[in-house]
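Quick notes on the structure that follows.
Here the complex is missing a single protein chain, while all its other protein chains stay put.
This part shows subunit A:
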Amino acid sequence: MAALYEGYTLCALLKTPNSLVSGINGIEVDSDIDHVVVTDSTRSVTLYKVSDQKPLGSWTLKQGQSLSCPAVYNAGTKEYVSVSDGKVIRVWKAEDLLLDKAFKATLSANVWRVHAVPGGGLFVLFVRGAVRLLDDVLAAPQQPIEEVLGQEENIRWSATVTAETQHFVIFTTEQNSCHFLYVQRLKPNSLQKFSLEPQGPAPQEAQAPLSFSACYQEGHIRLLCLYPDGHVYQSLVSMRGPPALPPGGAAPLPRTQLLGLHVGGALLEAASAIYLDDCHVAVVGAPHPAAGPGTNFLCIWNTNFQTLQAGKEIPGKVYGQLWSYAGKLFIPHGRSLTVIPYECPTSSLATALGKLKRAGSRDSRVPACVPSWSSLLDGRTPSDLIESSQNKAKPVQASSAGPADHVLGLVETATVEAVQREVEALLSRADPQDLNPWLGQLACSLVSRSSTDPPFYPASGLAALVRTGSLCHSVCPELLLLALEKRDYLLAQLCLQAFPDVPENITCCCLKTFLRVSVSSAPEAEVQTACLEPSSLSFMETHSAPQRGIELNGFTSTGGGPDPEKPSSPPIHTCPLGVHKAVLLNEVIQTPYSDAFLLPHLKDLSPQQLMLFLQYLHFLYLQYSQDSFKQEDKSIAPTLTQIMDWVCLLLDAHFTVLVMTPEARGLLVNLHIFVRSQVRFCSELGKLEGSLQEIQTLRRQKEMGQYCIQVIKIF
């Protein structure tokens, strides 16, 4: 459920002669996600640190000049670029104090806007529709610029979109109340032109779109368009289509209605809608469905379910401007610019399917990065998701990618020690929340290198990654299998604990591996020496210790696996497994699963493994049924219900096998006796229930005050 948090004011707005515009020309992100460059509508550029709400630097043009384009930050050269008076490009660095002394170049044509592309340099969009790389323009400032647009065709809005390695500059134009979309592909250059469907009752009264927003998703550029009657449309422009301009002019661009905002009769005047992520849209300037007219609201809508997720009243006039960077919305309203942090957690498939069965504290520590509901429905792979999430409407994340990129690069070549050091450093430096998408990528690349390059295995690095709680199985499906293959039982345990979405076949695979090692002797020692989570170890140690009366003579019970030849008579109240194996099995027992999917895989267990596991479950059950048993920590120990569920599953899967196996007879009889006694106990309790309910009715004596008048009848 998306949420809007308490907002704060970043700066006051300039007084403008025209009260319909805010006085802010544009807001662009700076080198850091916490820094923004605010360009006002006259002649100054200010750099703000958002969290501190204070300006860090400010540059102003001389009187008489004005900035015609919002300043952008060029991350490659660490320079700011803006345009003054239409055609003078100005470039300056942060340490430059005076703008007039900075570099400037006068161009031959008027510039509409300068756009920065993450990792792709700067592009200049001219008023007449041409697009050039800034570097090319600066190399020959007076070069002729061609005219792309027709007569009386003017640019209304522009943006850049990055798809995989391809950069696009897209802009919309208006010509005689008709609106067109241009998609300019760069390197190789190509231009597509689409005509937008007119909106309104009649063509001559067509409504002009109030705002546009674009993002890239799954091979398409998505264009969001808000009209004054409250309709929000989405159009998809395919990247893979033939990049040709039809000779007749513009191809019609199909659209689908994403939202129908309730506008209450009147048309919207100043409103804006932008993408927050693939299924959330923020709208400002439209009234809240529940509030009356005359109030301005900022709302977050879920476009998949058409639901209003969060709303916040915005006092003062709204100018129809809205920016979103790094989880914060920037809204000029009234006389100030307000920053409102927001959150749009994805609705997850796992939650919906009830896969998050484990209710331990470990899961609630960090919200796990689970695949998005909608993306799973679309059948995308998790890596796709990562890719797109970094290109989504949060271009700010690019800045945090710096160190992660560095580590990603290292993974390909460096030694195990170097990689581990870097991974740990990265994790200790940054908030894992910000690194979320990178962590998955990092884990994937670590795993892929480990599988291709067998000596390379950064055990502690992977464990640290899993411990962040930001990974899940879907993000890095090979991780758990790799851990099993490398016999890294600690990592396997951590994965089982941390992943909410381990598939049932993998769960069963883990189970088989853990059971197998306890039968064959050589790897068993390996298990025993594996250092597992200490809290779960100590838990099992206390509970698998032999009961009083059994003399130990100084031996420890580490080799306590029963003789495979005679497993039919397991000594009651002694653990049939070593402590370490028991801990691992506990993790398997606590893993969320669905009966229907698990059952076929369970059938693969060999009779010996089956017997051992059943014995262990029986042992646990007996432990739990003792009076002395105290469940200290719910997250360490499997619950009684989980144990019983597993026993039932095993019996379901292997009933015929168990009936045929003579060794299983004793165990089955024991289980039967136990269950029978429990059933009897429950039925006795049931009998008691009636009497207890009777007590309740007895107690409910009618409350009588000091005085009443009753009617009685005497026979």
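Keep in mind that, in the parts below, a contact is a pair of C-beta atoms (placed from the backbone, for glycine too) under 8 Å apart; a residue touches a chain by one contact, two chains touch by 3 or more; residues count from 1.
Everything below uses one rule, namely that contacts and distances are computed from a predicted model.
Considering only "UTP4 small subunit processome component", "ALA-interacting subunit", "Mitochondrial distribution and morphology protein 35" or "Glycine cleavage system H protein", the record for the omitted chain gives "UTP4 small subunit processome component", by its UniProt protein name. Listed residues A:Ala290, A:Ala596, A:Leu692 or A:Cys708: the one in touch with the omitted chain is A:Cys708. Although one chain is hidden here, its contacts on subunit A can still be listed: residues 704-715.
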